[in-house]
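Can you keep this structure in mind? I'll have questions shortly.
All protein chains but one are shown at their positions in the complex.
Going by the order they are written in, the chains are A and B; count residues from 1 in each one.
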Amino acid sequence: MSDLTLNTKPARRLTRKSVANNLFSWALVLPAILFLAVFTFYPLVNLIQLSLYRGNITNPYKTFRGIENYIDILVKRPQFMTTLKNTALYVVMYVPICLSLSLIFSVWLQKARKMNNFAQTCFFAPHLVATISSAFMWSWIFSPESSGIANGLIRLFGFNTHNWLGSSATAMVCVMIMNTWASIGHHALIFLSALKSIPGEVYEAAELDSSSSIKTFFKITLPMLSPQIFLMLITMTTNSFKIFESVRQMTGGGPGISTKTVCMFIYDNAFETNNTLGLAGAASIVLTIILMLITLLDFKGLEKKVHYQ
Amino acid sequence: MKKLVALMMALLMVASMASFAVADEPTKVIFWHSRGSGANYEVTKEAVDTFNATIGVEKNIVVEEVYIGGYGTLQTKTQMAKQSGEQPTVAVTSGVRNAILMDDGLTVDLAPYIAASNWDTSRFFDGIFYTAGNEDGAVYSLPYIRSTPLFFYNKTLADSKGLTEAPRTIAEMEAFCSKLHTVDAATGEVLTYGFEMTNDICYLQGSMLYQLGSSLGGGGEASCLTDGAMKKVLSDWTRWMDEGWCRVPTAEALGTSERLSQGMLGAFVGSCSSLGNLVPACKDNNIELGVAYFPVYDAAAPACSIGGGCIVLLKDNTDAVKQAGWEFMMYLLSDERIAAEAIATGYLPSTKTVVDNADMQAYWAENPGFKLAYDQLAWGTTEESPFWVDLTEYKTNVQNIVGELVTERKITVDEAIQRMLEDNAHIL
Partner (left out) sequence: MQQLQLKRRFVNYLPNLFSDLLKIACVLVFIFPFYWMIITSFKTYGEAIQVPPTLWPKNFTLEAYHNIFSMSISFWQYAQNSIIVTAGVIILQCLIMIPAAYAFAKRQFVGKGIAWAVVISALMIPGTCTYVPIYMVMAKAGLIPSLWPQIIPHGCNVFGIFMLRQAFKQVPDELLESARLDSATEAQIVLRIMLPMAKAALITICLFSFIGTWNSYFWPLVMTNNDKYRPLTMYIERVQDADVGNKWNQVMAANVLLVGPVLLIYLFASQKIIRAFTYNGVK
């Protein structure tokens, strides 16, 4: 049965019992829906309102601008499109690398041995650290002077020190490294739990057929994991599109605005500069639409490839 | 039994009447500020505690200080607080942003309070008093923690190279710093950079713009972009970096103060508030700290920026609370308080009369560097007037482009200026 679509049976005759059953079911999901309505959907509506004006927090609806804010950020001024490009670059770098590494790690640590448990715990530990703390640590590691660990390492190999966070080519890569470090354990854990649910007989059968471990991985493990991989792909993509805290703390937008992401654009326009709340609203709506498109595309495009038991 | 009950009731009545007499709730003043850690926080807390213990007891006021964040966060929170109905009484804002709050109608004109208390505002330097909002007899903000930029250098290193006189003009500074720059002859690695200037567009580079008779921008005009001043400043700065002795500013772990005290940097320009920690840090590392005026293009026409913050009184409070807030503001800006804060942190005393304060004189005798920052007030300009509602957006855009220019050098100065004009076309 597909994890993501529902199996709804056709409605039967309206008996008193079925009405009571329906009401009870709705009572179970109502709190969740209410919370979402107030804290996720209402803000979206509010943002649409805000995006049609130019104002600040005291006076959000100062001057009416219609869709001018949208035209501003999409066409007239390059800043938003640059942040969009930066974010897209980040996503394209981060998702494949993190996903494949997590898969490899989870298969590697599959067997229930002490060493694997220990390694698993260690790999997950970075996830526990608050993003601000990680950002402090890693900006120290990537410090441009010889005092930085990264520079110290490459000098051992004879290269010159490099300004990691100050050069637009490498700044985003550094942020990606930090985020991979922080979240590999988390994703590997999810894959691990899925791996444990693959029946042992499948592997035994493969061994009987004397299939090599690599072949087993591609022909058996991957397809059996495909629901989880699919799910992780979607969540990773949408989450990395929303990246904010780590970039802000590590590079503050990087040299110029080469590492500024869309959420940073939204936050800065809402909180740092005056009179730009409408721009933040417009950017938020554009971001939401993009995320919806990505999720829909993922569903349509990849669901066919997903193999269900 | 009845007698006992009657006695108890009588006692109760007396007690309640007594409690009514005593329970005169003190007026609560909430003070939002930007000074969160270290000496800055300690001195703010001291101000509040001292006030509460002296004038507060007298006039039944209790002040509560709350750290909110940097100037940007503070401004936004103050604006948001209007929506949530829990505005503070007194708030700190940066020089620019206080006019934004005024424009939003959140702050109170202090002129009637000043008149009623017979408070002398001529004590303040004209340059920092007459900012946006304080024209035509109205007073919407008072200068609180102000600073001017200074030139700091490693005097020990300079003396060892025979550079005994501190530079005064920019030309002298170029010669001075290029000699200060130390390179390891064998590896070619830089041991000590000659100079560094961080990308603080309205404060440091802004000072240079003022010296050229221009300014970063005001009232919707960005004259520096068209009259060549910005071009000269950026060209000079990039030339210094090209010549090798000026370090490229980057966002990173160690700041300029730390690097100077560690011997990695020979000189830099920065806020006088850095003095507060530079002096002991250099002492710890056996470096003598040299302090000089911010270098100027023309010694006969000096100018520099005045940065820092003001305090404002917020409208959305009862009259009693506002009056109490005003008492606190007067206390904060008394000469004794200003001297105490200046001594503890390095922020400038903003009045002319503080020179008569004994503590201040003693401190200046011991630390002549602090007096230099104070002297610069005589030719300092604030960036805030005339008021321009989009100034913060403009500044951010310009600062981003300058950052791109200096960090990567992928664009030329002319291209940078062109982009500044384009990026800000909608607000200029």
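The rule is simple: contacts are C-beta pairs under 8 Å (C-beta built on N, C-alpha and C of every residue); 3 or more make two chains touch, one makes a residue touch a chain.
This is a predicted model, so every value here is computed, not measured.
Visitor: Any idea which chains on screen the missing one touches?
Guide: A, B
Visitor: One chain is left out of this view; which of A:128, A:169 or A:297 touches it in the full complex?
Guide: Touching the chain that is not displayed is residue A:128.
Visitor: Give the residue, chosen from B:276, B:302 or B:349, that touches the chain omitted from the document.
Guide: Residue touching the chain left out of view: B:276.
Visitor: Using the definition of touch stated at the top, determine which of B:68, B:132, B:246 or B:321 touches the missing chain.
Guide: If we include the chain that is not displayed, B:68 is the one touching it.
Visitor: Identify the residues of chain B touching the omitted chain, counting contacts across the whole complex.
Guide: Against the left-out chain, chain B lists 32, 36-42, 45, 66-69, 73, 77, 80-81, 83-86, 253-255, 257-258, 262, 264, 273-274, 276-277, 281, 284-285, 345.
Visitor: Kindly note down the residues of chain A that lie in touch with the hidden chain.
Guide: 1, 3-4, 6, 8-9, 11, 21-22, 24-29, 31-33, 35-36, 38-44, 46-47, 50, 57, 108-109, 112, 115-134, 136-138, 140-141, 145-147, 149, 152, 181, 185-186, 189, 192-193, 196-197, 199-200, 231, 235, 238, 241-242, 244-245, 263, 266-267, 270-271, 277, 280, 284, 287-288, 291-292, 295
The definition used in the following text is that only the chains that are shown with their structure count from here on.
Visitor: Please compute the C-alpha centroid of chain A, do the same for chain B, then give the distance between them in whole Å.
Guide: About 39 Å, centre to centre.
Visitor: With touch defined as at the start, can you tell me which chain B residues reach chain A in the complex?
Guide: Residues in contact with chain A: 72-73, 75-76, 79-80, 82-83, 97, 100, 104-106, 248, 250-254, 264, 389-393, 396-397, 400-401, 403-405, 407-408, 423, 426.
Visitor: Where on chain A is chain B touching in the complex?
Guide: Against chain B, the touching part of chain A is residues 56-59, 72, 76-79, 139-140, 143-145, 147-148, 163, 165-168, 251-258, 268, 270-276.
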